[in-house]
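Of the protein chains in this complex, all but one are displayed in their positions.
And then chain A:
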Amino acid sequence: MSDVNAPASTKIPVTVLTGYLGAGKTTLLNRILSENHGKKYAVIVNEFGEVGIDNDLIIGADEEVFEMNNGCVCCTVRGDLVRILEGLMKRKGKFDAIIVETTGLADPAPVAQTFFVDEDVQNNARLDAVVTVADAKWLSERLKDAPEAKNQIAFADVIVLNKTDLVSKPELAEVEARIRGINPYAKLHRTERCQVALSDVLERGAFDLDRILELEPDFLKEDDHDHHHDHDDHDHDHDHHGHDDHGHDHDHGLKHYHDEEMQSLSLHSDKPLDQDKFMPWLQELLAAEGQKILRSKGIMAFSGDDDRYVFQGVHMMLEGSRQREWKPDEKRESRLVFIGRELPEALIRDGFQNCIAA
């Protein structure tokens, strides 16, 4: 209780490891545990015995999703996780980080929301990132028939696209394009047998308000010719309409999927926003549409305020703070990203436009 304002560094980082059945979660987990990194991980798994590593800090979980009594059906938490984290905190100092493996059919939202809702969890631990392992060969199929798989891709901060040796180059391009159609913001790593640098999946700080600000779609920064295509999302001289991530200027014939169900939406303004309009709008939007909105993030420049405001949300839960002063050489601009299902794009864009300060 006294630690509400404790610096994030004293809180134990928690990585959520998700992915559809058979994608390779256990392979990645075994790699993390067996690699000689000098760190000790407490691991919360759903099935005992799958992990082949001897570790007295492997805990079996029941994956109990509890609704909060606030009348909101999407405010769910992992009840067993609250209990297990409380127990683990008695052994603080015996491990450096926690990994929560979910079942292949799990929705990552209740795990993430546990870190937004529970005071004790918040005081002692911090969500580091949601890492989703995806099967390069089967993901495209699963995205058609398994809503859980799509959820896990949409929710991810890091996607480990595994078993790339089992697909052809065009197939790989296809599955990546499908992933990007849903979530262009996650860091994507192509792997065989989950061979990924551990620094790419652990200690990501994806939920750290100081570090959520890399809102550019990941593939724009990748040095990869297959992915070079003209995207006007960051051309800030244009007006603000029509700058979504599903722009249609492609150079090299890369397939660009627009997932019919799950999309991302990015908003941008060079003009300062009116805080008294923006905050109520955001809260009302999440209250009304929060079931559809899986993740939201933003950096805001408010008129008459020299601090930049950052926020992130999971469904209807939101946390935000005035992060720091804008630097003199920094462009004061506002950027928001929503990832969700059947996003009411026109409504969101109009609402955002109305928040621009007069």
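Assume a residue touches a chain if its C-beta (ideal position, glycine included) is under 8 Å from a C-beta of that chain, and two chains touch if they have at least 3 such contacts; residues count from 1.
The rule we apply is simple: contacts and distances are computed from a predicted model.
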According to its UniProt record, the missing chain among "PTS mannose/fructose/sorbose transporter subunit IIC", "Indolepyruvate oxidoreductase subunit IorB", "WD-40 repeat-containing protein" or "Sarcosine oxidase subunit beta" is "WD-40 repeat-containing protein"
Which of A:Phe66, A:Tyr257 or A:Trp281 touches the missing chain? It is A:Phe66
Full-complex touch with the removed chain, picking from A:Lys40, A:Arg83 or A:Arg193, is A:Arg83
Interface residues of chain A toward the undisplayed chain are 1-2, 48, 56, 59-60, 62, 64, 66-69, 77, 79-80, 82-84, 87-88, 90-91, 118-120
